[in-house]
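All protein chains of the complex are present and in place, except for one that has been dropped.
Letters A, B and C name the chains as they come in the text, with residue numbers starting at 1 for each one.
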Amino acid sequence: MPPIREFSEDIALVIGGEAGRGIQTVEQLLTIALKLSGYHIFATKEYMSRIRGGSNSTQIRIASRPVSAGLGRIDLLLPLDQKALERLRPGLRPESVILGDAEVLSGAEDLIHIPFGQLAEQAGERRAANTVAVGVLLGLVGQGLEPLLAALEQQFADLDRSVIDANLKAARSGFEAGRNLVGEGRLALCLQPTAAVANDLFLTGSEAVAYGAIAGGCNFVSSYPMSPATGALLVLARHARECGIVVEQAEDEIAASNMALGAWYAGARALVTTSGGGFDLMTESLSLAGMTETPLVIHLGQRPGPATGLPTRTEQGDLEMALYSGHGEYPRILLAPGSHEQAFALSRQAFDLADRFQVPVIVLTDQYLLDALTNLPALDLEPLPVTGYTIETGADYRRYAIAEDGISPRGIPGRGQGLVCVDSDEHDEDGHISEDLALRIRMVDKRLRKLVAMTEAALPPELDGHPHADTLVVTWGSTCQIVREALRRLHEHDLAMLHFPQIYPLPKQTGDLLARPRHLIVVENNATGQFAGLLQRHTGRRADHRILKYDGLPFTVEELTKTLRGLLDRYRPDPMECCDECD
Amino acid sequence: MPPIREFSEDIALVIGGEAGRGIQTVEQLLTIALKLSGYHIFATKEYMSRIRGGSNSTQIRIASRPVSAGLGRIDLLLPLDQKALERLRPGLRPESVILGDAEVLSGAEDLIHIPFGQLAEQAGERRAANTVAVGVLLGLVGQGLEPLLAALEQQFADLDRSVIDANLKAARSGFEAGRNLVGEGRLALCLQPTAAVANDLFLTGSEAVAYGAIAGGCNFVSSYPMSPATGALLVLARHARECGIVVEQAEDEIAASNMALGAWYAGARALVTTSGGGFDLMTESLSLAGMTETPLVIHLGQRPGPATGLPTRTEQGDLEMALYSGHGEYPRILLAPGSHEQAFALSRQAFDLADRFQVPVIVLTDQYLLDALTNLPALDLEPLPVTGYTIETGADYRRYAIAEDGISPRGIPGRGQGLVCVDSDEHDEDGHISEDLALRIRMVDKRLRKLVAMTEAALPPELDGHPHADTLVVTWGSTCQIVREALRRLHEHDLAMLHFPQIYPLPKQTGDLLARPRHLIVVENNATGQFAGLLQRHTGRRADHRILKYDGLPFTVEELTKTLRGLLDRYRPDPMECCDECD
Amino acid sequence: MNATDYDRPGVDMAWCPGCGNFAILKILKQALAELDIPPQRLVVASGIGQAPKTPHYFQTHLFNGLHGRALPVATGIKAANPELLVIAQGGDGDMYGEGGNHFLHTVRRNPDLTHLVHNNMVYGLTKGQASPTSLPGFVTPLQTEGVFQEPFNPLAAAIALNASFVARTFAGAFEESVAIFKQALTHPGYALVDIFQPCVTFNRVNTFQWFKEHSYFLGDNHNAEDRAQAFQRAIESDPWPLGIFYRNPARADYIGHLAPFDGDRRPLHSRRPNLEALARVLQGKRAL
Partner (left out) sequence: MNATDYDRPGVDMAWCPGCGNFAILKILKQALAELDIPPQRLVVASGIGQAPKTPHYFQTHLFNGLHGRALPVATGIKAANPELLVIAQGGDGDMYGEGGNHFLHTVRRNPDLTHLVHNNMVYGLTKGQASPTSLPGFVTPLQTEGVFQEPFNPLAAAIALNASFVARTFAGAFEESVAIFKQALTHPGYALVDIFQPCVTFNRVNTFQWFKEHSYFLGDNHNAEDRAQAFQRAIESDPWPLGIFYRNPARADYIGHLAPFDGDRRPLHSRRPNLEALARVLQGKRAL
């Protein structure tokens, strides 16, 4: 019998299994039951591009305090099959615990065996083995079983009553087995529930993006399915009726973005959601949005490229594409949320900015963030001034009247007496084709002039730590919370981080902020350091180190902690000053 | 009677008229006749996006020595209609001469009237007025009439004999009228013919690109028509039979680039030719080329964007798009010819580089260069090692065998016993889908590793002037010769220019070359200074001045001379040192 | 209204003298006038080419977008504001070449649009390459040995896709064309009108005279609700029939299937974001 293992405060549970064999149900039941029991949750997924088979896993951080980043370590491993055990075992530490059914797992002597299958059979439903497993985990945690029973009722509502009952029974016997493990002193999970968490919101990144869009007044979405961006589309489709959203699955991405432009032109607030390959096909419309000054919001869920790449994995490899593609010269805005709250907030803000500046706004996320599930106390639903950017036209309306700030008042067909003419050719103030080359200059200048106001309105980077810290770690997008937690672990007062929710245009203060630190480190989930390149181009400041990762997986808190520690040690004038206690 | 006007050595003749009314025929007849008479020619066009009407013009530089850039000044104006006269008149200088038919032109007291219409009528063909005009110009130049007569015979070969004869007669009477002007001492064009020029090649930029492609082994072109890139396609179509080229007008640009990839995969050397909007649609295939490591050559003829923009004008606004679009991270090569010779050489080299490194190569030109017509003594037809980059496969062939330099031997289906499997997903060495994340890293590294050899092979920038000059002017693409001529006019020994035929990867020495001068000036035919941005990103060196132009027209030698002169004056420590004689 | 009410005085038209586009513009203005459509209610989405310049030449709202992309833009406009009368207008290359995929799927979707295709069997604006409808043997600077592909038959394709309204006319037949345009404009659903249009500059084969001599209007005995019969007539060539080939009144209405318009056809621009609904949705994300 193995020694007692005790985990406290923040537990990393990993469930592994093949696609289509219930791993997703286990995750859903368990996370919701845990959250309803008052635990903070941060769950991330890692899966193959196939519908059935393969080997996927979910990491669920169960914690007594809010958590918002993925870990590298595994405290508890729940392999649903042999393949999962073998694939995930190399990641185990000596203190890790494997929980499983010895009947389906072999070669794991250190396994804490629980006869999932047998208990399920006893409950009257062989296929309820996974339900038993969920019960065991809840038993280990030690709060009530009720949340799980309620979740089961809901999840299986469409099934026969007898199946539901068997599952409830299975959950109960799993729960008891879990309690027994604790009672026998074989395993102890020492977590503090917080009552308020039960009432928290519980969202994936995709949901945060979609709800943010709705909050931003999105009432039109046209897209073509593509991982990992389809999630947000499905959320909008689910609430289309309730929230009043036109949902259109286009024949291709070209149609999707052109429909969205048509919709914006006619007064809707339209979104397209896609990934890199789909974005390529929209670059023509991006350029069209630039020339016609039609607002557009694109959600770009990144995944590893080039081409089809790794369709279900994560990467931040599309920044430069988002920034530079679409021919010709015209302003655009790039936002990149670093958390679920920010995904909501920026997705919402994207609509405001697009409408205000009449430019395309691109929200860059990635598979890691979109699929991550977490609890949050609340989201900001105070109404933004979502109207007021368009006008009721008079009979003498001119769509492209030369404006000092570059922003010509935008009319909408059917609202007012004016005719709203927009043109992809270079045009006159009325919106009609023109080859007046002096006018050309005025129009280019007008469009580019918006950059002044856009830069002024740019979301400021968020500093964490002392503004004069010696070493500054820069993040953009989904790496934010991972780095933040790593920094918390390093608790070095001469180390700060700067997160950029807005990638372009870069806020004015960027140059100053980057000029200060002696050491500049940029963290990116890609192979070439695209944001570091952008910073250098715009501020002249070259990153001293770039921490890059491009195997399709997100960074983990531990690996960043270690890499940063290594760099700090190199930066320290006298390495002897560094003591072990720092860690 | 106006005073005698004398022009020597280098004459700027401008012909203006509406589309579809013979201006093109005038230009063709005149340029070929002049070239056959031994004069150096550089002719550029400026035209509206319409088939008939509007107001277009052609500038023909007629010179005693080689010329390869457009001027701003007009020495001789030949307006074929009133609109042309009015539009072009503001560009005239006091010493300019207007030649025309007072019957169709009004309000031009300074006009040298020649009754084109009346002479044509006398020749028996009212519509031969333009032929008369060409005759007059040849008469002014004073060499023989034979080249024009021969050109007329050829140009009008399909017409009735009586029409041809009338035109020949018209040409003769025009010629006499021209000789008379000289004889009367009203006008003198003092040009020195060079016998050898008569036997020079006479090419547009489009032809240079197309012939370069053929020299590079191009035997497949699939494209969708788009100005200004259609020209090269038509040249290839014209010689398809003679040179053995598959020519396919695709249904759209997406099909065009995918066909080209299929063709390369199967062993052809394929080209696509397009402009910015079409390129947007190809970015998906660009990324595919990157992942599958299939060579691809794209000719990108730039025009002012965004969107439809100014379809028939010129700009260098697509550099960043060409460099960064197509999702994910993979190497590519960007070339940008600065002259007709270079258009031929780089277009040819593009095939070699694409095949050698198994990457997409983009050749950036623009409307100015593509439509410009000039004479050249010769082009380099020495065979390049156009084969040898692909192998005959063995049964154990692996398309993506990990290679030290990143370049896996490329096989072709049907050549050898091996199976050639290429995949847009991340793949194993065999070319089959893989989700092995450790392999992912090796494959990313393999692809990006090619950049080392690609950088080593990068075409060096071309320095004109002293390597330690105080001020360095940087050019890329078609501005090269214009700047070169401006520098020649400035003849400052502390001023040099550096032209980049290769934009990416930048050659290693770039940083050093840019670090030296005290003043760095970048000249670009766009609004945002894209190449200056690229240089800053890659070398850290910021341009002190960017000379930009974005009205749809190319720079002229005069305006660059003036702007550079102004900058040099500002740079000079003591402006008093500058004397007027310098100019 | 009068056709002249749509005039834009002083506009510089970029078409060649004698181009069939002038006739089509005249037909369109007449049909709109007879239907009393105020310019403020009319939006024309167009692509790039000679034909798509049309909306610049009369009084209308217009979205002159990219080559091939008028249909999805038009669909987006209609789906954002069903009160507008929406036309998608362009050339044969525009709509059947670059935009072919949108054609297929717009027909399947069946939004209430009028689709006007100026079919001159050539690429006009880019100076005379073959278009998908160019006839075999047509020689151009690009198709130097003549077109050999099967010409795209838009009518047969639309009928195969079960389009709800399929017609063809000839720019030279003013009266008949006005009548067909009016039917298309008032048809509830997607309506295709392919218009034979002479291009005097780049198509010296399919001239005004040629179209006139090689086409005729379907007689009264044609039953436009019989799909097989419509197909049979659509694949006829030389002479080419003109008229309304096919009509399917049973096709579902697109707008009615969009959640926000079920029982409420007000344009989206007149609606406020529904933050209460979102609050309810989010409330649901707190519990199970």
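Following the convention adopted for this analysis, a contact is a pair of C-beta atoms (placed from the backbone, for glycine too) under 8 Å apart; a residue touches a chain by one contact, two chains touch by 3 or more.
As the structure is a prediction and not an experimental result, all values here were calculated from the model.
Trainee: Who does the absent chain touch among those shown?
Mentor: A, B, C
Trainee: Any idea which of B:Ala266, B:Leu490 or B:Leu548 touches the chain not displayed?
Mentor: Here the residue in touch with the unshown chain is B:Ala266.
Trainee: Using the definition of touch stated at the top, determine which of B:Leu137, B:Ala166 or B:Ala255 touches the missing chain.
Mentor: B:Ala255
Trainee: Can you tell me which of B:Tyr47, B:Phe156, B:Phe175 or B:Tyr211 touches the chain that was removed from the display?
Mentor: From the options B:Tyr47, B:Phe156, B:Phe175 or B:Tyr211, the contact with the absent chain belongs to B:Tyr211.
Trainee: For a quick check of understanding: of B:Gly144, B:Gly244 or B:Gly566, which residue touches the chain that isn't displayed?
Mentor: Residue touching the absent chain, from the options given: B:Gly244.
Trainee: Can you tell me which of A:Gly54, A:Pro460 or A:Gly540 touches the chain that was removed from the display?
Mentor: Selected residue, touching the omitted chain: A:Gly54.
Trainee: Where does chain B touch the missing chain, residue by residue?
Mentor: 32, 36, 150-151, 154, 199-203, 207, 211, 214-220, 222, 239-248, 250-252, 254-256, 258-270, 284-285, 288, 292, 379, 381, 383, 386-387, 390, 412-415, 417, 419-425, 431-433
Trainee: I need the residue numbers on chain A that touch the omitted chain, in ascending order.
Mentor: Touch set of chain A with respect to the missing chain: 20, 48-54, 224-227, 230, 233-234, 237-238, 240, 247, 249, 251-252, 277, 307-308, 311.
Trainee: In terms of residues, what is the contact footprint of the unshown chain on chain C?
Mentor: Residues touching the hidden chain, for chain C, are 96-101, 104-105, 107-110, 132, 145, 148-153, 156-157, 159-162, 227-228, 231-232, 234-235, 251-252, 257, 259.
Methods note: only the chains that are shown with their structure count from here on.
Trainee: Using the stated contact rule, I'd like to know whether A-C or B-C comes out ahead in C-beta pair count.
Mentor: A-C
Trainee: In whole angstrom, how far does the Cα centroid of chain A sit from the Cα centroid of chain B?
Mentor: Taking the mean C-alpha position of each chain, the two centres sit 45 Å apart.
Trainee: Quick check: how many Å separate the C-alpha centres of chain A and chain C?
Mentor: So the centroids are 41 Å from each other.
Trainee: Distance-wise, how many Å sit between the C-alpha centres of chain B and chain C, to the nearest whole number?
Mentor: 38
Trainee: Note the residues in chain A that touch 2 or more other chains, in rising order.
Mentor: 254, 284, 288, 292, 423-425
Trainee: Could you tell me which residues belong to chain C and also touch two or more other chains?
Mentor: Within chain C, the residues that touch at least two other chains are 14, 48, 65-66.
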